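Just one protein chain is left out here, and the rest sit where they should.
Order as written gives the chain letters A and B; numbering starts at 1 within each chain.
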Amino acid sequence: MRFNDFKVQLVIIAAAICATLFVQDVYILHLMILCMIYGAVASNWNIVVGYTGVFHLAQVPFFVLGGYTSAILTVKLGFSPWLGLLAAGAAVLIFSLAIGLVALRVKGVYLLFLTLAIQFIMLSLVLYFTEWTNGDIGLLVPPLAIYGLKINQFNIVPAYFFALALMISSLVLVKKITDSNLGLALVSLRDSEVCAMSRGVSPYRTKLAAFVLSSWLTGICGAFYAHYLGTVGPWDLGWGLVITFLASMVIGGLGTLYGPVLGSFVLVFLNEYFRVAQLYRPTIYGVLMIVTLIFLPKGFISIVTRVRGAIASRAIG
Amino acid sequence: MLNKKGINYIYVAMLIVIVVVAALGGYYYYTTTLPAEKHKIKLGAPLGFTGHYASVAEDSRDAINLAVEEINYAGGILGHEVEVYFDDTENLEAGKLSSVYTKLITRDKVDFLLTHFGSPACAEYDLVEEYGIPYISGGFIQTAESLIGADPSKYPHVFLALPSYLLYQTEFPAFVQKLIDDGKWEPINNKFCVIKRQNDYSLYIADGQKQNFLEMGWELTFEELFPEAIVEDWSSVLAKIRSDPPAIIIDTMWTTSTDALFLEQFLADPTPSLIYMQASPTYPDFQELAGSNADGVLHVYGIKKVSSTDPYIIKFKETFGRSPSPYGIVCYDQVYVMKQAMERAGDPFDYDAVAEALMETDYLGVLGRYVRDTSNHLVKGGGGNIPFPTFQMWDTENYMLYPPEIAEREFELPPWFP
Partner (left out) sequence: MIDPNLVTPAIITGLALGSMYALAALGLTLQWGVLKVLNFSHGAFITCGGYIAWLVLGASGGNYLAALPAAMIIPFFMGFVLYRIVILPLQGKKESETNIFIATLATGLILENLIIIFIGGRYKGLPTIVPGFTNILGTIINNQHILLMFLGPLCLGILMFFLVKTRSGMAVRAVAQDNVGAAIVGIESKKVYAYTVAIGSALAGFAGVLLGAYYFLSPTMGGAPLVTALFVMVLGGMGSIKGTIYGAYIIGLVDAFARFFVGAFWAEPILFVIFILVILFRPQGLYGVK
C-alpha cells in the first residue's frame, strides 16, 4: 500500500471514521459530526490563511451567511431544504466575490480590520431585520429530508455520512488546489510576494481566486449545520465559532492538508473529555495555541508526519 | 536530538505523551460517566457557566444545590436520593446546547432536566421530546408561549417555570392610571419617553407599554433604541430628557450596570419624571451598584415580594455569601415543583407520568404560587398565582404598591422631585 497516495489516505480516514459507528452512542456520533463540519470549515479557511498567508476573519460570516440563507429560504419562503443548501453555496460564493474584490486590495492588518468589520455589520443586520431573521431569538429550521426521512440527530446515521461527505469534499478541494498551478502561486505569494510577482503571479487575482474557492463549501457546511441542529441565530456570529475554527487551524497545523481536521477533532474531544476543566476551556485553548505557534509552527499534525517520515526512512536505510 | 538512525526522539516522545493522555482521558471519561445505580434520581442542569450569563448560572447552580441538599436530607423523593449533573452551555450556541443536552440524556441518563434558559429559538424542545425526558426551562418565555401555545400536544414533556410576560405590558400603565385617578400624583405633562434595547424581551415590553400609554392619551417625546452591546454612555439620552422633560421615563434595558449608571448621571440634574426600570431593581448587583440612587424607582416584576428578611434569602446568603438574583429563587422553586410532580406520578422514572403530573402543577414557592396554564405549559400570572406587583425601591428594598390586595406601602414621590 502506498500510504502517500491521497486516495488511499482518504479511504483510511473514511474507514476510521466509519468505525466509530460501531460505538452506537448517539452522543459520540453527534460530536463526530460537529468535528467533521468544523474540520471542513477550518480546512477551507486554511486555504487562504495557511497556504496563502492571508489572515482574514471572514470565514465565520461565510459560514453563518450560508446558514441564514438556507434558513430564511426554508422558513420564510417555503423552499425545500435541499434547494436551501444549493442557494447557500451560491449566495456565499457571490458574497465572497463581492467582499474579495473590495477587501483584497488592501493587505495585512487592514484586511483584518475590514473582515472584522464584516462580522459586526452582519450581526447588526441580523438583529435589525427581524421580520426575516427573528432577530436575537434566531430561526427554528426544519431538517433536510429524503422521502420523509429526516436528516438530523434523531436519525443520525444519514447525517453522519453527509457530514463525512462534506469533510472529504473539503479535503479533496484543498488537495486539488494545492496540487494545481494556483496552489503553487498561493504558496509562492506566502513565501515572498515580491518574488512571486517577478515570476508573473498576480497577487490580487490569485488571492481572490483562493478567497472565493474557500468560501462556497463553507456556505454549504453552514447550511447543513443549521438544518442539522435545527436552529441558526446571532450567537453564531460571536467569538465562539471564530475561536473554534482558528484554534483548529492553528493547533492542527496551518498550511497543512490534514492539520485543521486533526485540530478540530482534538479540540472537540478535549472539550468533552475533560469536563472538570470546563471553566478553564478558553485558557486551555489559548495556551495550546501559543505553545503550538512557538514550538510547533506546523501544528500537531507535524508530529504525525515526522514520526511517519522517521519510520519510513528507517525502513529504507 | 538526532541519533544515528535519523529518528527525532522528541517527536516520538510527544506522540507517546499524546497517546497516553488520550488513553487516560478516555478511561476517565468512560469510568466517570457510567450510569450510577438506577435508584438515584438524576437531575440534569445545563447552565451557561462560561458565557455572558455566568452570574445567572452561578445563582441557579447554588439554588439547585440548596434545594437538592434539603430534599435529600429529608429523605429524598419517594425514598430515592437526588443527584445533580451540571454542564456548561456557554453562550447558548446551538451546537453547544445540542451536544450538552444529548450528553446529559444519552450518557448521564438523567431523569429530569432543569435550566435557567435554553436556546432563544427553543430548539432544544424537539430534542427533549424525542427522548421524552421531562424538562423545565425558565427562559425565552415569549417564544415558548407562541411555540407551545400553537400546539401544546406536540410538547407534552416541556414546561416553563415562569408566567407569560403579557402583564409587563399592562400592569405599569394600569398602575399609573390608578395613581392619577386616586389623585396621588399629578404628572407635569402627558409626555413619556421609551429607552429600549435591540432584543426580543426589551422590545416586547417597551413596545407593549408604549402602545398602552399611547392609547391612554399620552404623548411620546422620543424613543431610543440601543444596540445589544453594553451601553456605556447616557449623555445623548439625558440631554434629550432634560431638553424636553417627560413625566414618565420607561427604561427596558434590563442590564444592571447600565441602569445603575443611568441613575447616577440622571441625578446630577434630574427632571420631575417617574422612572420605570425593567428587571434590574430585583438584581443584587444593581442594588449594590446603585445604592440609594435607586430610591423611588418603580418596576413591575413577576415575583412575590421577597424581602431580605425572608428565610430563604437569609439561608442563601449564609450559605453562599451573597443575595440571590431572581433566577437563584426560581431554580430553587422548580426543584420542588419537580419533587411534587414525581410524588404525584408515583414513580420518578415514569417520564410520561411525571410529565402528566407537571400539567397539574400547583405549588406554593418562594417566588409565588405556581399553577400550570395547560394551554401553553407556562404558569399562570397575576391574581393569586405568580403576582406581578408594581414595586417601588427604597433603601435597596423593594416595596409592593399595587395591586391594592397586596399593597404594603403607599406610593411616594421619588426624592429627586422638587
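Following the convention adopted for this analysis, a contact is a pair of C-beta atoms (placed from the backbone, for glycine too) under 8 Å apart; a residue touches a chain by one contact, two chains touch by 3 or more.
Nothing here was measured: the structure is a model prediction, and the numbers come from that model.
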Identified contact with the non-displayed chain, of B:21, B:150, B:188 or B:229: B:229
Residue, one of A:55, A:82 or A:274, that touches the chain absent here: A:55
Of B:182, B:219, B:269 or B:408, the one touching the omitted chain in the full complex: B:269
Candidate in contact with the missing chain, chosen from A:18, A:83 or A:106: A:106
Chain not shown, touching residues in chain A: 49, 53, 55, 102, 105-106, 108-110, 112-114, 116-117, 120-121, 124, 190, 243, 246, 250, 254, 279-283, 285-287, 289-290, 293-294, 297
Interface with the unshown chain - residue positions in chain B: 50, 52, 54-55, 58, 198, 224-227, 229-233, 235-237, 239-240, 242-243, 256-257, 260-261, 265, 268-269, 285, 288-289
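Keep in mind that, in the parts below, only the chains that are shown with their structure count from here on.
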Intercentroid distance (Cα basis), chain B paired with chain A, Å: 35
Residues on chain A engaged by chain B in the complex (per definition of touch): 25-27, 30-31, 34, 124, 127-128, 134-140, 153-154, 225, 229-233, 235-236, 238, 240-241, 269-270, 272-275, 278-279, 281-282, 300, 302-304, 306-307, 310, 313-314, 317
For the chain B and chain A complex, residues of the former touching the latter: 5-8, 11-12, 14-15, 18, 25-26, 28-29, 49-50, 87-88, 90-96, 98-99, 102-103, 106-107, 119-123, 126-127, 130, 140, 143, 147, 198-200, 227-228
